[in-house]
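Starting off with a structure, shown below.
Removed from the display is one protein chain of the complex; every other protein chain stays in position.
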Amino acid sequence: MSFANNAVSELAPLAPEACVAVGICAVLCADLVPALRTRTAGLWLGVLACAIAAVLALSPARAIVAQMLVIDGVAGLVRPVIALVTAFVLIAGAGERRSANDHGAWATCVLGIGLGAMLVAAAANLIVLWLGLELISLASYALASWRARDRRAAEAGMKFVLFGGAASGVMLFGISHVFGLTGHLDFTGIGAAFAQQMPIAVLASLLMAFVGVAYKLTIVPFHFYAPDVYQGAPALSVAAVGAVPKLAAGAVLLRGLATMLPPSLVPPASVGAVLAVAAMVSLGVASLTALAQRDAKRIVAFSGIGHGGTVLLAAASGGGTAAAASAIFYLLAYAAANVGALLCLSVLERDLGSCELAKLAGAIRRRPWVTVLLCLFLFSLAGVPPLAGFTAKWAVLQQALGGGPMLVAAAFALLASTAIFAWSYLLIIRAAVLAPAPLLPRASGVRMPLPTAFVLLCCAAGTIGLGLWLDALPAIAQVFS
Amino acid sequence: MSEYLSLVLYLLVVLAIPVGISCIAGRLAPHKPNVNKGKPYECGVSEPFANQTRWPVRFALVAMLFLIFDVEALFFYPWAVALRELGVAGLFYIASFFAVLGTGYLYARNRGALQWK
Partner (left out) sequence: MIGSLSLTILGPLALALLCVLQPKPLAARFFALLGSAITLFVGAGALIDFAQHPGSDFRLVESHVWSTFFGAHFALGVDGISAAMLALSGLVTLIATIAAWDEQRSPRAYHALVLFLLAAMNGVFGTLDFLVFYVSWEVLLVPMLALIGVWGGEQRRYAALKFFVYTLAGSVLMLALLLALYNATPKGTDHTFDLRTLAQMWPVWRDSTLFGWPLARFGFFAVLIACLVKVPAVPVHTWLPHAHVQAPTAVSVLLAGVLLKLGVYGLYRIAWPLFPGEAIAFGPMIGVIGVIGILWGAWVALGQRDLKRLVAYSSVSHMGFCLLGLASLTVAGVTAGMVQAVTHGLSSSLLFLLVGVIYDRAHHRDVQGFGGLAKPMPRFTWILLLGALAGAGLPGLAGFIGEFLAFCGGFTAAAPFPLLTLFAVLSVVLSAAYMLWLLKRVSYGPLRHEEHANFPDCTPRELASLLPLCALLVMVGIWPGPLVDALRSSCEALLQHVQGARP
């Protein structure tokens, strides 16, 4: 019995993950009852599981679980946020009109992404990292190609699976090499071995092992699936596919850089410069390509690629808590604005049929409040003060400007890309607010579903609150130290 | 530098083998094209199918379900071997695993994944 007790106490820090897993089973079981299947009961079960998980994950206890998972400061902060964002997406899902049979399956997929993301955020072992990423991917594939009869959804799903499969293959290849070279799969063990032998060979294989993470962060050149998935999938599903895994990938990237690299390589030393170049490439490609897009969701996708690059830049600018805090703060600001913007787009998409810029005309007349909030979220993504996006960008720039020449160059690339991105967001705003439109009737008949309105207001509060609360940054750094 | 030599050599060999094989195959193989060789070929069923054949998605569904239970068997095997050492906790672990799997199975069955209409 003592063995069992030990096992339970050792696994206790994983209570939030267990809670979500039980939630998934509960949703599936609820879906078996015909009376419940036609309602949104499954969704609310999922929300409940996520809420409990978020509360459980808030515990300040730090732990290492069998060299597999680590509940450190970063995980302690990111896991509850992931649970919370997943819950928000599920709540908003209750406001969607999809065929009643689909609610349970949809909730399962979203919860799967949440569970995978929580595992990834706490991963301290390449195998757990791979499992978590696969869990996210499998659920995401289903969400991306949800509209089975839609050509774009089919294309999105196909691209997603092919690129995802390739990324995961490269990752496994890299992991096998890391194991072969160092004899370890856990981050600390790799770090210890790394300090002694063959840094470049290990570095190369580690790079391959982190391709999966880069894929979830949508960093160039692992971004090709993103625009098609954003365009093909319903906007609300995109919020789960896009924002939640980014949080997790950012967290594990920070942990990997901090624990696996020998001190001579830790950013902002040599590895920092390499990451800064990667960040610059992401920012440049994304901001310029976004200009040519004619679909609001594709623009938001390219913005996500740019934001992934910015997180990379934050991670590149130092191994200390300040840089980690800026990266995580950036991700929080991004998640709030991104989920909000996609939710607004999902409402408009339902009303107007599509998120193509040409179709968005007249949105302001039809849904004034949603359109105004959409502008708010886009302004935050663009980095207009005093919204969260501005404070976050400020924090990242602050870190990068303190580093070497390559980091400073990347900081200037970030400033330049900010201006270019602002133009693409302006294209959306122009289409939704300024464009002349056939006088659409105001959507007074179709009232805004209460759950959607609730989540929108929460996102708006987060976007404004994180922007005004400048001391959030030192508070996060405090958690990490 | 010498410790990287092995890595470089390894990468070269890895690159050389597929490239070499395709080159050799292209050179050595006799070329006698005829109509039948240009036709799609699928497990002996060749004639009546057009080029763009669609297979029912149920094949994939069954394949995936099979895969899951395959992995399940894979897990059960080492568990059975180490059952005595794991004791009650082991029973708890496999029970939770089985519960998750069972829920999935029930769900798939209930949604008609195993019906062949």
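A few comments on the model shown:
For reference, chains read A and B in written order, and residue numbers begin at 1 within each chain.
Here, a residue touches a chain if its C-beta (ideal position, glycine included) is under 8 Å from a C-beta of that chain, and two chains touch if they have at least 3 such contacts.
Owing to the predicted nature of the structure, the values given are computational and were not obtained by experimental measurement.
Note that the absent chain touches A when the full complex is taken as a whole. Checked against the full complex, the one of A:66, A:195, A:450 or A:470 touching the unshown chain is A:470. Taking the complete complex into account, A:433 is the one of A:300, A:363 or A:433 that touches the chain left out.
Looking at subunit A, the residues touching the absent chain are 364, 368, 375, 379, 384-386, 390, 394, 397-398, 401-402, 408, 415, 418-419, 422-423, 426, 430, 433-435, 470-471, 473-474.
Throughout what follows, only the chains that are shown with their structure count from here on.
Centre-to-centre, using mean CA coordinates, subunit A is 30 Å away from subunit B.
By the touch rule above, subunit A contacts subunit B in their complex via residues 1, 3-4, 7, 21, 25, 28-29, 31-32, 197-198, 200-201. If you check the complex, the residues on subunit B that touch subunit A are 3-4, 7, 86-89, 92-93, 99-100, 103-104, 106-107, 110-111.
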